[in-house]
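And then chain A:
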Amino acid sequence: MSVGIEHFLTVGALLFCLGLAIALSKRNAIGVLMGVELMLNAVNLTLITFSRFAVSERPITGQAFAVFIITVAAAEAAVALALAVSVYRNRETVDVDQLNLLRS
Partner candidate 1 sequence: MNSLDVVGPQLAVLVAAGLVLLLDSLVPQQRRLLPVVALLGLIVSALWTTSWVGRGDYQFLFDGTLALDKYSVFFYYVFAGITATVVLASIDWVNREGRGQGEYYALVLTVCSGLMFLAASRDLITIFLALELSSIPQYILAGWGKDSKSSEAGLKYLLLGAIASSLLLYGMALIYGITGTTLLPEIAAAIKADGETYRGLLIVATILLIAGFGFKMAVVPFQMWVPDVYQGAPTPVAAFLSVGSKAAAFAVVIRIFFEGLDADFLSDDWSMIFAVLAAASMTLGNVMAIVQTDIKRMLGYSSVAQAGNFMIGLAAISVAGNEFTLGASAILLFVAAYAFTNLGAFVGVIAISQRIGSDQIKDYAGMWKRSPVLALAVAFCLISLTGIPPTVGFWAKLYIFNAGIRADLVWLVLIGVLNSVVAGYYYLSVARQMFMGDAEEDKKFRASPSITMALGAATIGVIVFGIIPMPLMSAAQDAAEIFAR
Partner candidate 2 sequence: MELSLLVFLPAAAAGVILLLPRSMEQHSRWVALGVSVAMLALSIQMFFAFDLNKDGYQYVVDKKWVEIGQFELRYILGVDGLSMPLLLLTTCLTVVSVLVSFSITLRPRAYFASLLILASSVVGVFVALDFMLFFLFWELELFPMYLLISVWGSGRKEYSAMKFVLYTIAGSAFMLIGILVLAFAGDTFDIRLLSAEGRIADPLIPLGWVFFFLFVGFAVKLPIVPLHTWLPDAHGDAPTAVSVMLAGVLLKMGGYGLIRMCVTMMPDVAQDWDVWFAAIGAISVLYGAFLTLRQTDLKRLIAYSSVSHMGLVLLGIGALGNTGLVGATYQMLAHGLVTGLMFVMVGLLYERTHTREIARLGGLARQMPLIASGMVFAGFASLGLPALAGFIGEITVFLGTFQKYEWAVLMSIFGVVLSAGYILWMLQRVVFGPVKHEWDGVTDQRHWWEHTVVIGLVALVVLLGVYPDLMTEMIEPAIDSIVLRIEA
């Protein structure tokens, strides 16, 4: 029994969709953020898989991409949390269900 590209991609896809499900279903903004981080991780996993398996002149590309994604994820998380704090100051909650001043 051998493990091929499909296996890794499958894990990546499943993790991605799991992250998506979390992001779409959690009430707490920070929970949503966690889902997004999982999705990004899944993307990284996919990239590294391709970097390992894909026919390419520059296989390092995938790894480089992953580095950038990690960086951006960090920045995004920071801003997200800052915004969450800002919302919390105004509304005393980070519950996205409560964020409905802007609608219809």
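Here is the rule we use: a contact is a pair of C-beta atoms (placed from the backbone, for glycine too) under 8 Å apart; a residue touches a chain by one contact, two chains touch by 3 or more; residues count from 1.
How were these picked? Simply put, all candidates are chains of the complex that A comes from, given by their letters.
Note that this is a predicted model, so its numbers are computed, not measured.
Peer 1: If you had to name the candidate from 1 or 2 that touches chain A in this complex, which would it be?
Peer 2: 1
Peer 1: Quick one: which bits of chain A touch candidate 1 in the complex? Just the residue numbers, please.
Peer 2: 9, 16, 19-20, 23-24, 29, 32-33, 36, 39-40, 42-43, 46-47, 49-50, 53-59, 61-62, 64-65, 68-69, 72, 75-76, 79-80, 82-84, 86-87, 89-91, 96, 99, 101-103
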